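Every protein chain but one is kept in place in this view of the complex.
Chains here go by letter, A, B and C, matching the order in which they are written, and residues are numbered from 1 within each.
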Amino acid sequence: MSATLEIRRDPVDCAGADRELLLRIFRKMLEAREFEEQLYYLFLTTAMPGTMHQAVGQEAVAVGVVSALKADDTITSTHRGHAHCVAKDVPLNDMMAEMFAKREGSCRGMGGSMHLTDFSKGMLGAFAIVGSGIPIATGAALSARVRGSGQVAVSFFGDGAVNEGVFHEALNMAALWKLPAIYIIENNQYALSMTVAESSALPDLAARACAYDMPSARVDGNDVLAVYEATREAVERARAGGGPTLIEALTYRIRGHARFEAAGYRPEAEVQAWKEADPIERLAAGMIAAGAVTEAQLSQIRAEAEADVEAAIDYAGRCTDVGAEDYLAYITAET
Amino acid sequence: MSATLEIRRDPVDCAGADRELLLRIFRKMLEAREFEEQLYYLFLTTAMPGTMHQAVGQEAVAVGVVSALKADDTITSTHRGHAHCVAKDVPLNDMMAEMFAKREGSCRGMGGSMHLTDFSKGMLGAFAIVGSGIPIATGAALSARVRGSGQVAVSFFGDGAVNEGVFHEALNMAALWKLPAIYIIENNQYALSMTVAESSALPDLAARACAYDMPSARVDGNDVLAVYEATREAVERARAGGGPTLIEALTYRIRGHARFEAAGYRPEAEVQAWKEADPIERLAAGMIAAGAVTEAQLSQIRAEAEADVEAAIDYAGRCTDVGAEDYLAYITAET
Amino acid sequence: MRQLGLAAAIREGIVQEMRADDSVILLGEDVGKFGGAFHVTHDLLDEFGAERVWDTPISEAGFTGLGIGAALTGLRAIVEYQYLDFIFCAMDQVVNQAAKIHLMSGGRAKVPLVLRGPQGATGRGAQHSQSIEGYFMHTPGMKVVLPSTPYDAKGLIISAIRDDNPVLFVEHKLLYGAASPGGGKALSDSAIQAIGMDVPEAPYAIPLGEADIKREGEDVTIIATLLMLHRALALAEQMQAEGVSVEVIDPRSLAPLDVETIAASVAKTNRAVVVSEDTARAGVSAELVATINDHCFYDLEAPVQRVAAVDAPIPFGPASERHAIPQVEDIRAAVLRALSD
Partner (left out) sequence: MRQLGLAAAIREGIVQEMRADDSVILLGEDVGKFGGAFHVTHDLLDEFGAERVWDTPISEAGFTGLGIGAALTGLRAIVEYQYLDFIFCAMDQVVNQAAKIHLMSGGRAKVPLVLRGPQGATGRGAQHSQSIEGYFMHTPGMKVVLPSTPYDAKGLIISAIRDDNPVLFVEHKLLYGAASPGGGKALSDSAIQAIGMDVPEAPYAIPLGEADIKREGEDVTIIATLLMLHRALALAEQMQAEGVSVEVIDPRSLAPLDVETIAASVAKTNRAVVVSEDTARAGVSAELVATINDHCFYDLEAPVQRVAAVDAPIPFGPASERHAIPQVEDIRAAVLRALSD
């Protein structure tokens, strides 16, 4: 079960993988990582408002899944959503501006870290009430079906979210009606302090799909191509009218639950072992092994990603703070 | 799947069954049936307040399950709860008085048909919000465990209730903590107008236990001894610390959903076929076949059951109507 | 002109919007094959098919979320709760999601969603009798609409469907004017007035947030909704004979609330009585009293009188239920108090 799975450190098998895809994936993972590393630093050193939840070490899930989608496919995200946004092409500038509560932010400074959203990119929302995005993504899938748009809708959520009633209600309806939905359990093995085994009677979370007669898959969430491949299959099935899929991606939350949370409830050795299974380094090693890139090219990409995040921070610094009455314009939509 | 199961009409196999048990079961089933037959008539002919949901044809589930419990074991019921109350020894007088909103009613006229309750009998409540009794019964099981009382808690609910989120949340916790709980799906094949196949992706409802790694059983809900036997096993497991069980009892709602609802959405042939599978007549035939009773004794018991319900109606007629201000005493409990 | 009951009027508004706009869909329990527990969606499945009319499992939180997701992606979703008491099963989706998404997204997301169903005390006991509008009047981001006549119902449901915000559309069982196929007796109430039953066949929209003066008067203003509006009118009729001229205002929408119309009336009569079937404490009646206090304090010659359900779960026993819910005589007593000072 998830608690006792062996941790894989081997390079991602990139043999035969499309080079452009590999480069995009690598770049996105780096941007997500760098974005959060900088956020952590900025929270320590500046008066950044609110809080944040880092997905450091989980980047392969967000990027692997979204890389298998079309631009107009939709996703819902969670309180731990930065990587989902990066993967879905939400501009880093807009994201960073939102973190600093600037008018130019992706949510005009109204949402913040836990609600990073960009409709123009098919990012339907980051829902910070655990599990609440699951039926909403399912509704997007129903909508795609009604509109005949051919879109699929993906819901990202954590291992803790599977115990919310809406997980059950939404998956039943999606399977019953064969909606083009894909459910991604980002199993980072903890829900704040609670392990999967402490909170789920059946710790094999993908297996819960049995209750809905729904296809499911369990993948190494730190192997971005494995995540990509599983998602690709699910997308094909969904577009072909085959209905939804539940995918459990096993990964690990390297940092604390939120901001400066110390996560003292975790064995140091466990954290250490997972640090050595870093999804970015596993991909880098795999790309080198497959001869897809050179070390020099990798450093080049790393430098570019860092530069882009730097630029986003500068941009945010030049943006305008949210004003006292800004929000009054967003209470009711003009019809 | 439930929609397509073959309907059994054969006599209940009573060979070797305890005669006292058989007689009690038969009597309880008759009382439940007669109680609701009279209610239907009373609703037509008197100014009986509120509404009611009949379990005619489903009596074997309530009586079979409760017959495997001890008096201090607890149950939760639903909007369709008369038979559960009869089985749990709630006095017919108190029940009938409650139906007529009398002060002497089991809930002092405050609850009515959908909330028939009698704490002194371990009947924790009839919860008319579909599914809402499931976590409450689970809490009673947790309480039994904390108090070391050795009690088990049973939750009755319908095939429609399995699609409520609380079903999922409660069963996960019960299985996770191995609570002494038993979940009875009274699968009467319809949730108002919706068939199981129209509302559940996996119409084999007992199989949903797979998501919680929970033992489950599917029984002929019109064979009272089969229900009894499955419950007995579940009770043994629960008392021994083996945790919860999900039991699906396949039966049929002979009448409309509520009171005078016509149920035009059901094929006449289907209703007819199930009428011929009447659980009371199947038991009667089985008792005769096993030589446990004579026809004369059966008629005798039928007459007694009818007389008791008659007496309850007379009793209710002699009771006092709820007064305008009665309820003011029940808003807040005195501590 | 052609006359319709409330249920039929709501149905007609939904049908006409669904014909005019392919993006309108319906979700709920037994809304298709069965036509709705109170017949409001009768035959819609036949006309619009299973891709527009979704018979859902009993999963209120789930299908409310589906409605939100659909509303976020180009559809207009109408979600029916078989009884509004059950909306609490979906409360997070309504209060934390539907009502907040527009603001959380900085105005980039819109949620054109109608949440509708019946409420009201009709002898069903505490879990099928409560009036829930107060919870949603208190929920920023929601609109709350309550039709008391068939004419209003059709015009308001059409506006609700066209609105880009989540709208709670509250219907009263006793006003449907038809028996429930769900097995109920034909519900009715002696105070119900045969008003607003002339319903034009052509579609029309009544703007959300415009009160309607259902009866003009000089001596005292009564503000009431749904069944209470009818009881207020019944009382006004009685008091006319007694020489008291009562003005009766139907807000029709509690959020937004038409404060101008209410304030103008109170400025004229100087006496106000607010009546609501929801429980008093922190409910609709409290807000109406507070609003009048805010805007009309110096016009008042007597304290605003409030008439609302007793702060208790609704009891089953008829005499107790009747006591818990405002009756014509309770409104009369309040009017007399308002006039006495």
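Some points to look at:
Everything below uses one rule, namely that contacts are C-beta pairs under 8 Å (C-beta built on N, C-alpha and C of every residue); 3 or more make two chains touch, one makes a residue touch a chain.
As the structure is a computational prediction, the values presented were derived from the model and not from experiment.
The residue touching the chain not shown here, chosen from B:A87, B:A137, B:V227 or B:A277, is B:A137. Per the touch definition above, the residue from A:G81, A:G112 or A:P180 contacting the chain not shown is A:G112.
Contact with the chain that does not appear here is found for just one residue of B:A153, B:I182 or B:A211, B:A153.
Among A:L192, A:I254 or A:A273, only A:L192 touches the chain that is left out of the view. Only one of the listed residues, C:Q3, C:N96 or C:Q327, touches the absent chain: C:N96.
Think of the hidden chain as still there; on subunit C it touches residues 85-86, 88-89, 91-92, 95-96, 99-100, 103-104, 125-127, 134-135, 137-138, 140-141, 254-255, 278-279, 281-287, 289-290, 293-294, 297-298, 300, 302-304, 306, 310-313, 315-316. Taking the complete complex into account, residues 74, 76, 105-111, 115, 117-120, 124-125, 127, 129, 132, 134-147, 153, 165-166, 168-170, 172-173, 176-177, 327, 329-335 of subunit B touch the chain not shown.
Mapped onto subunit A, the footprint of the missing chain covers residues 49-51, 101, 107, 109-115, 127-131, 160-161, 163-165, 191-194, 198-200, 256-262, 265, 321-328, 330-331.
Rule of thumb we're sticking to: only the chains that are shown with their structure count from here on.
Put simply, the C-alpha centre of subunit A and that of subunit B have 46 angstrom between them.
Centre-to-centre, using mean CA coordinates, subunit A is 41 Å away from subunit C. Chain centres here are Cα means. That of subunit B falls 36 Å from that of subunit C. Among all residues of subunit C, those that touch two or more other chains are 56-57, 59, 61-62.
Counting partner chains per residue, subunit B has residues 163-165, 199-200 touching two or more of them.
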